[in-house]
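One protein chain omitted, others in place.
By letter and in written order, the chains are A and B; residue numbering begins at 1 in each of them.
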Amino acid sequence: MKEMSKIVRNVTNLVYGFIIIFGFYIIAHGHLTPGGGFQGGAVVASAFALLLISYGQLNAKKFLNINIFSLLESCGLTMFIVVAFLGLGTTFFYNFLANSGSWFGNMVIPGINPGDMNTAGVLPLMNIAVGLEVFAGLGIIVLLMADGAEFTKKKENS
Amino acid sequence: MKKIIFGIAFIVFFSFLVISAINMRPFGLPTFSEMDDYFIENAQSEAGANNVVTSIVFDYRGFDTLGEATVLFTTIVGIVALFRRITK
Partner (left out) sequence: MIGNFPYIAVIIFIGLGIYTLMFKRNLIKIAIGICLIENGVNLFLITLGFRKGAVAPIYTLAPSGQSMVLPTPQALTLTSIVIGIATTALILSIAMMIYKHYGTIEVNEVRRLRG
């Protein structure tokens, strides 16, 4: 896959950082505003697709490493299962941090309020774990299909 | 000959869809909503989140989310196994 022109590469260099930070904002505020793990993970993966298109597949293989993405995806799913097992004193998937005094445990004013970030117990941890898994997984899919397209095209020229 | 049989089957199937879409209940009046009224009332005090949809996805029905994360992981394992090159 050939790389694109100089204008496209310069605009990509300016923009891709803002897209990644916007995706992490959607993941982290999942318990207050619309969004959460799956939506934010898809937005971050679109930044990696932008980098892959504008730099070409041979250049993008130098700074997007598949082994790091594979490690991040496994860590995300493991963290999700460990957080689910921690509340096993009462039941599986019990929200043991909500309405207690500790980390992420404030009480919520009932009714309509401007949101408080320190509430909602286990939910932000699960949002971060699922967001990590989704963006690493979609990044792996995009990189592998671009690599495979190069490999399957050589047969018709030979 | 095969095209005619496919065409008749498709027209029969599409007529079922059209009849059911015209006779659906009116748009905007759900009939059974006791469970959702309980979720809207009690999600702020029990789960402690302002977003009712996220508290359903991760707290009240977290087991479905575990199944979905497993399906996504298994699909990615399948795609990696499909694109592997055996080097001699």
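Everything below uses one rule, namely that contacts are C-beta pairs under 8 Å (C-beta built on N, C-alpha and C of every residue); 3 or more make two chains touch, one makes a residue touch a chain.
Since the structure is predicted, the reported quantities are computational estimates derived from the model, not experimental observations.
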Footprint left on subunit A by the chain that the document does not show: 32-34, 36, 38, 111-115, 134, 138, 141, 145, 148-149, 151-152, 155-156
Residues from subunit B at the interface with the omitted partner, ascending: 6, 10, 13-14, 17-18, 21-22, 24, 26-30, 33, 35-36, 39-40, 44, 50-53, 56-57, 61, 64-65, 68, 71-72, 75, 78-79, 82-83
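Following the convention adopted for this analysis, only the chains that are shown with their structure count from here on.
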Chain centre separation in whole Å, for subunit B relative to subunit A (CA means): 21
Subunit A partner contacts - residues on subunit B that touch it in the complex: 44-51, 53-55, 57-59, 62-63, 65-66, 69-70, 72-73, 76, 79-80, 83, 85
Subunit B-touching residues of subunit A, taken from the complex the two chains share: 30-34, 36, 73, 77, 80-81, 84, 92-93, 95, 98-99, 105-108, 110, 113, 115, 119-123, 126-127, 130, 133-134, 137, 140-141, 144-145, 147-148, 151
